[in-house]
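One structure is given below, encoded as structure tokens.
Note that one protein chain of the assembly has been removed; the remaining protein chains are unaltered in position.
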Amino acid sequence: MSDLNKLYKKTVLEHNRNPRNYGVPESWTHHSEGLNAVCGDLVHVYLTISEDCLQAVHYAGESCAISMASASLMTEFSTGMSVETWQKKFKLFKQLMDKNNDLQEIGGLGEINTLSTVKKFPSRIKSATLCWYAMAAAIDGIPNATTEN
Amino acid sequence: MSDLNKLYKKTVLEHNRNPRNYGVPESWTHHSEGLNAVCGDLVHVYLTISEDCLQAVHYAGESCAISMASASLMTEFSTGMSVETWQKKFKLFKQLMDKNNDLQEIGGLGEINTLSTVKKFPSRIKSATLCWYAMAAAIDGIPNATTEN
Amino acid sequence: MLREQFPGLQQTVHGKPLVYLDNAATAQRPQRVLDAIMDYYLHHNANIHRGVHSLSESATALYEQARQSLARLLNAPSDKNLIFVRGCTEGVNLVAQTFVRSRIQAGDEILISHLEHHSNIVPWQILCEQTGAVLKVIPMNDQGELQLDQLDQLLTEKTRFMSVVHVSNALGTINPVKKMIAMAHDKGVPVLVDGAQAMPHLPVDVQDLDCDFYTVSGHKMYGPTGSGVLFGKAEHLEAMPPYHGGGEMISKVTFESTVYNAVPAKFEAGTPHIAGGIGLGAAAEFMMETGMSQIADRDQQLRIYAEQALSEVPGLKMVGTAVEKSPVFSFNIDGIHAHDIGTIIDHCGVAIRTGHHCTMPIFQYFGLAGSCRASLAFYNTEQEVDVLVESLLKAKAMFE
Partner (left out) sequence: MLREQFPGLQQTVHGKPLVYLDNAATAQRPQRVLDAIMDYYLHHNANIHRGVHSLSESATALYEQARQSLARLLNAPSDKNLIFVRGCTEGVNLVAQTFVRSRIQAGDEILISHLEHHSNIVPWQILCEQTGAVLKVIPMNDQGELQLDQLDQLLTEKTRFMSVVHVSNALGTINPVKKMIAMAHDKGVPVLVDGAQAMPHLPVDVQDLDCDFYTVSGHKMYGPTGSGVLFGKAEHLEAMPPYHGGGEMISKVTFESTVYNAVPAKFEAGTPHIAGGIGLGAAAEFMMETGMSQIADRDQQLRIYAEQALSEVPGLKMVGTAVEKSPVFSFNIDGIHAHDIGTIIDHCGVAIRTGHHCTMPIFQYFGLAGSCRASLAFYNTEQEVDVLVESLLKAKAMFE
């Protein structure tokens, strides 16, 4: 299977078609807007956190399929997790997406590992990581996030 | 004979060694300073003009051999000439020194023609022409001249 | 065949022949431009303008011949009207910070258009911030054409300068700059034309346009990266303060004072991109030999073919449908984000650009985040347009 098909087929297109936890929820406790202005990606993350647990994770926005699918995957993966656990997972995720290594998967990231193919497309990595940075910002009470620098 | 030898041997070195009409004269009616600041060439031209005739032509300054010899040749060539004649000669001289043609000599310029070899050394043309521009400026009552542009 | 003179086109991407449709971002260069660059580095490698040794003399001659070639290409009155710059961006910034800054005050107005590239917006925003001047914008319509019926009233007695793009990099719109310049001049307003996207495609005659300044990017007109030219009218260049300070632009320096060199040296401080200037001269010669009207004709053939072909892709929405257009196509396809299209068709060998193309205000107007942009040059072919269309259909299929 070509890298391209690996990237798009299966999971990404499926989540793009059937996004989980998409849309602005009725209520939330934490929110952040992730914006990569240069490429135009925009994603909002809405969290309901109680007793240090991610009770609900929603997202909204308009971006490319990779960005949308990554957000959809992330919400599914994160819901029900403790904040502490999530932050460990976020560290692992950053390693998975670091283009300076060629890790294809990291234990404990489950389906998220399908995103590692994005490293073959350096200009698209930021699409896949934006929602994670937005979620980390939301947890920290920061209203805006970006992966540009 | 190589271009280099052509350029320096004979006339130029001879005039450089034995400059004619060199030094500030006791009196003059017209004067101009020629300066090519970028390359550091400096030449003063002093004229005594009466009844439209170049009675005396002197020069002073410090520059390279080509510049000094050109001035020496020019003073010898010009002394006694009518201003009007000189201005015609100046036009011919500019044609002789125009690097866009390869005229080696022009009738009526006599020994001045030896300078045409300078065209083979484009960066040195200004050295050879500075004194002529200074003399034209002196005639016109302009105190400064340059060939830079 | 002209196309064969461009070695960058003879390659494969993901195993497919390259279909290079990102010419508005940067062009490919003909072999003779590459040869000119290498000839400098191999046979004339020296600094210019002040050397008495042979290499320096020949390097200087090549550099100044290049300036003459560019003067002929633009029909400038003299090569002394041309300043070598890094590209259009530097050209605009230079004019903003010298000519305009020295004649503008708080409350004065600078007029640009809604079709500008960021490089012809931000330098004026910076100048406005520095001086308290006000930026005004000629509006556009839904076709991506400027609303010129409003120009006359936008040119007020406060307008000090107008800077407009000749051809839009995002939409391909060709603006009637000659008419616009005449209208500005009627009000005594000098004009800079951003020719980044015009020079690669159209005959440009700065004397006929009567523009005060005109600037082009070398890398978009088949020349080297880091090269470009700013044309200015002689009286402006004489009157303007210098830009960078440094070597070459002075004729005499003491710690107390400095005498600037004559134009154009006054604006070319420091060692320039010598190989770039020489390579750009070769590009100009190439364009003149090929013939700018031949290039323009071929562009229009391709534009008509591609317009038709793209209109047959279901769900494709063209952004920018001006009557006068360069072969630049901005579009979106229902249900697929531009970035995804770009990535997918790259795997068919097709190189296009996606995003806002450094023209965010244009896409704000259309309420879009960006577009796919296919931008053609005379060396592209109808078959390549067909490959583009096929690849778009594949992308659609993938998302269905």
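Note that the chains take the letters A, B and C in the order they are written out, and that residue 1 is the start of every chain.
Everything below uses one rule, namely that a residue touches a chain if its C-beta (ideal position, glycine included) is under 8 Å from a C-beta of that chain, and two chains touch if they have at least 3 such contacts.
Since the structure is predicted, the reported quantities are computational estimates derived from the model, not experimental observations.
One chain is not depicted; across the entire complex it touches A, B, C.
Taking the complete complex into account, C:Val52 is the one of C:Leu2, C:Val52 or C:Ala182 that touches the chain left out.
The chain not shown here is touched by just one of C:Ala133, C:Met240 or C:Ala275, and that residue is C:Ala275.
Contact with the omitted chain, checked across C:Gly245, C:Gly291, C:Gly315 or C:Gly335, is made by C:Gly245.
On the side of subunit C, touch with the chain left out of the figure occurs at residues 7-8, 11, 13-14, 18, 20, 22, 25-26, 28-29, 34, 37-38, 41-43, 45-47, 50-56, 86-90, 92-93, 96, 117-119, 121-126, 135, 137, 217, 219, 224-227, 242, 244-250, 252-255, 257-258, 269-276, 339, 342-343, 346, 350-355, 358, 360-361, 364.
Residue positions on subunit A in contact with the hidden chain: 37-39, 121-124, 146, 148-149, in rising order. Looking at subunit B, the residues touching the absent chain are 2, 4, 7-8, 13, 16, 38-42, 62-67, 121, 124, 127.
Just so we're on the same page, only the chains that are shown with their structure count from here on.
If each chain is reduced to the centroid of its CA atoms, subunit A and subunit C end up 38 Å from each other.
Subunit A and subunit B have Cα centroids separated by 79 Å. Counting partners per residue, subunit C has no residue that reaches two or more other chains.
Under the contact definition stated at the top, not a single residue of subunit B touches 2 or more other chains.
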